[in-house]
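A single structure is presented below for examination.
The complex appears here without one of its protein chains, the remainder shown in place.
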Amino acid sequence: MKPEVTQREVVIGAIAAAILILVIPALNAFVPEGSVFHVSNFNINLWGQYLCLAIVAVSIDLLWGYTGLLSLGQMLFFSLGGYALGMHLMLMIGKLGQYKSDLPDFMVFLGYPRLPAHWEPFYSFTFSMLAVLWIPGLVALIFGYLAFRSRIRGVYFSILTQALTYAACLLFFRNELTLGGNNGFTDFKTLLKFDLAQPSTQRGLYIASAVALVLVYLLCRWLTLTKFGKVQRAIRDSENRVLFSGYAAANFKLFVFVVSGMIAGLAGALYVPQVGIINPSQMEPAKSLEAIVWVAVGGRATLLGPIIGAVGVNALKSWASQAFPAYWPIFLGGMFVLVVLFMPKGIVGLPAQLRSWWERRQRAKQAEDPPAPTAPGKEARS
Amino acid sequence: MRTFILSRILAISLAALPFSHAGEMEKVARENAAAAILAPETEQAALVEALAKAPDPVLALIFDAWQREEIFIYTAPNGPRIPFQLAPQSEGSSEFKAIRIDNGEPLVAPDGAPFVFDKSIYKPVETFSKLRRAMRATTDLLALADPAPAVRQSAILKLGMKQSAEALPILDLRLEVEKDPAVRKSLLDAVALINLTSPDPKAQVAALAQLKKSLSIPSKELVAKMAENKTLPPEVSAAAASTLKAIENHLFWVDFFGTIFRGISLGSVLLIVALGLAITFGLMGVINMAHGEIMVVGGYATYLVQCIFGAGVALAPFGLAINIPGFNFDPNSALYQSYFIFALPVAFLSAALVGILLERGVIQFLYRRPLESLLATWGVSLVLQQLFRLIFGPANAPVYSPAWLLGSFSVGDVIMNYNRIFVIFFAIVIVVGTALLLSKTPIGLLIRAVMQDRVTASCMGVRTKKVNTLTFAFGSGLAGLAGAFLSQIGNIGPSTGQTYIVDSFMVVVVGGVGNLVGTVISALGIGTLDQILQTGLRNPVIGKVLVLIGIILFLQWKPSGLFATKSRGLES
Partner (left out) sequence: MKLPKSFCALALGASTMLGVTAPLQAADDTVKVGVLHSLSGTMAISETSLRDVLMFAFDEINAKGGVLGKKIEPVVVDGASNWPLFAEKAKQLLEVDKVAVVFGCWTSVSRKSVLPVFEKNNGMLFYPVQYEGEEMSPNIFYTAEAVNQQAIPAVDYLLADGRKKFYLIGTDYVYPQTTNLVLLEYLLSKGVPLENIGGGLRKDEAGKVISAGKYTPFGHTDYQQIVAEIKQFAATGDACVINTINGDSNVPFFKEFAASGLSAADCPVASLSLSEDELRSLPTKDLVGQLGCWAYFMSIDSPANAKFKSDFFTWLKTSTVPGIEKENRVTCSPMVLSYDGVYLWKAAVEKAGSFDVDKVRAVLESGAITFEGPNGLNTMEKNHHTKKNVYIGETKADGQFKIVEEFKQVYPEPFLKGTFVKQ
């Protein structure tokens, strides 16, 4: 990413944001169904989900591309945010559920007589939306503090984040945690009194996801422009020198870790009402690793790369797991290996990579046939 | 196997009864059994139950044949219905002969001609649950004389738990002939169990003393009830309380040592799995997320060896049909049972081969980039998992344990399974072997040199590329061995590798990267801690979660693990 904002970037960014936020929902709402420009409700819903995943990818890039911290457990924060809003949505079902009880369905069929105390505050939407931010933030704070304080770096840090998400996954699968266990939360009915089954609500959620993506992008872009962004990149490049220069690198890392955790939590909260279910399998290490794939394929250390990677890989997955179910994982794994080995800058960096490869070839060719000797004083300027 | 035992019962029991009445008792038993078979279903259970009064070993054979649907009824043209049993001509033969139940003679047609069995005409005589329970009354009594001590012990225990005074004479009779000390002990215990309900307080106290002496775990609940029973005379309830305390104390120690054993066995499994990873990670700085899948390669290799020793296997990868023939060894032969020994080197070599391919193909480009090696090997693990699914199918590969690994032996009620003891033993062998390899052999010297300072070693003329490949192959080979062992205690399937990867990383990170002793200690420590928490919390998962959190906290205190490799560079 360039250190200053160019006009070209602003124009393209505005166009892209307009398409995402205004044009696509309009195509869904106002264009009749038969037309080729119509965006179906199914697709609005699907793309809304993709945009939420793109937000997570941006948060991963903030950590990895800019600060050099590879977190293999970012989906944990995503899920925590999702669960926080999910608890609110479960309580909003009220008597419309399968068992016509005020208790969430899974509590009824597990035999709980009344709502556990820690569920009570989630009746309030405000509290739940704040919880979407502070619960993942708190977990990130505690874990990050412990990790960065003891200078755990590099691979060890990644492995520890993987252990954290794995432990959380095991914990959330237990039914005794009263968070739905393997069933998770499902069968949502209303959000803020809007019926989730209505296309207009789904459209609204799509718009919210698009707006969130744009805001997150702007936030991260602004962050990279500040002095903070410079320190971030310095930590990525050589943490020891940053320490010698007098910066408390641990604090910077902690701040980024918490911010990216909160961003991921927000993404989770927007994702859950669109997909309609959340369950601990989102916290499995494999899901977090998939998210890393999006960022690597898209291009890290750019903010656009993760977005492209997330949307592109997921769209590809939806299609390929239907068309070639047997070969899709091989393709995904193989693609990942190739990207890591040969395309370290991802798709976004591909044009630059190709250009430099082309230039190298040209130079090699020139070296083979040396240029004709010119008279002194008339040397061609390179 | 069952006919073998039952025929032995017949032989030995007959030898144990030195009366000429043996033949007579058998004849009476046979006739009664025949009558029961012919009776209508509503009366069969009662008639069979009555047979328990005169238990003759031949009844066990008849009941067994009945339950295996080998008893039929022949209606002679002149009226009488004759039940008969279909038995092989001789052991293992496929020719059958019909034996009459009522007298044990071969069945002949009325005109003297030999009887021909037509499968389509005759349907076996049915059994139903009530009937089978009635049969068990007799077979339980006969089991008291079974040649296998374990069978005798469980039959005796069952009799004792019924707490019926009628069984006392039978048990006393058995005490006179029983030679095996363990069975004698259970006989005394069973007598004591029955005497717990005796009206005489002295007998009760004596019974409680016996149970206390033998620390009988099965009696715990009965004794506990007696200790709480206020209506009993004071000396009896006092004896009951002290017996209960002794048994509970014994149980505590059994649990304790059992947990330690299970912890060591789990630790050994973790150790074998993590050792390969410790070598590749520690000595080469490469994170291999495909380590679990390489393990599974070893597991599948074991499965293939098992199939080759047996009936062969048909695989269908990518639409091709590959039929691997087998040697078709007899499953009971020693040769077949030894397949596991042959499988071990095959597992090692096949996993090492996969490791070499992985190293040459992917990892050699990523040596100075640990994060990238993590990601690239994860991609490889996805590919490998799907390949397994395509070649072997999504279902798990059924690997049977060889007979010499089944069963367990107990030291004072602490049970230790043979397959777990084998794993512990082999873990020791592997660790010692690896340590010797690294410290005593020339190649080990090269490996250690490259690990300590790659550049200097290269300057000294060490072919670092070759050493890398060899080390990685060795680490992968160890993973293959781990897979072979895992096939004995768990599943081998396409996604088995994923279940162990997080645990193996934890072991390596806690132990200190590149340090064998650290890996051993951390594996055993994590395994034991996990089992202790499982026993203490009675919850299989919360313990694991606590262990993981504990590890995260431990790393606060020692960020580089137990035994950190000290290096001179700042960027470690």
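Every chain is named by a letter (A and B) in the order it is written, and numbering of its residues begins at 1.
Methods note: a residue touches a chain if its C-beta (ideal position, glycine included) is under 8 Å from a C-beta of that chain, and two chains touch if they have at least 3 such contacts.
Here the structure is a predicted model, which means the values were calculated and not measured.
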item	value
Omitted chain - touching chains that are shown	A, B
Touch with the omitted chain, as defined above, among A:G34, A:P113 or A:G246	A:P113
Residue touching the undisplayed chain, where the options are A:A14, A:A29, A:A248 or A:A326	A:A326
Residue of A:S59, A:S158, A:T186 or A:S260 touching the missing chain in the full complex	A:T186
Which residue of B:L357, B:L406, B:V517 or B:L553 touches the chain not shown here	B:L406
Full-complex contact with the absent chain, from A:A197, A:L218 or A:A248	A:A197
Where the unshown chain meets chain B, residue by residue	127-130, 132-133, 150, 154, 157-158, 161, 217-218, 220-221, 251, 258-259, 262, 265-266, 314, 316, 389-390, 393-398, 400-401, 406-408, 415, 417-420, 488-491, 493, 495, 499, 531, 534-535, 538-541
Residues from chain A at the interface with the omitted partner, ascending	8, 12, 16, 19, 40-43, 45-47, 50, 98, 105-106, 109-114, 116, 170, 173-176, 181-184, 186-188, 197, 275-279, 281-282, 304, 308, 311-312, 315-316, 318-319, 321-322, 325-326, 347-348, 351
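By our rule, only the chains that are shown with their structure count from here on.
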item	value
Chain centre separation in whole Å, for chain B relative to chain A (CA means)	46
For the chain A and chain B complex, residues of the former touching the latter	70, 143, 146, 149-152, 154-156, 158-160, 162-164, 166-167, 170-171, 173-174, 240, 285-286, 289, 292-293, 296, 326-327, 329-330, 332-337, 340-341, 344
Interface residues, chain B side, partner chain A - complex	287, 362, 365-366, 370-372, 374-376, 378-383, 385-387, 389-390, 498, 502, 505-506, 509, 541-542, 544-545, 548-549, 551-553, 555-557, 559, 570-571
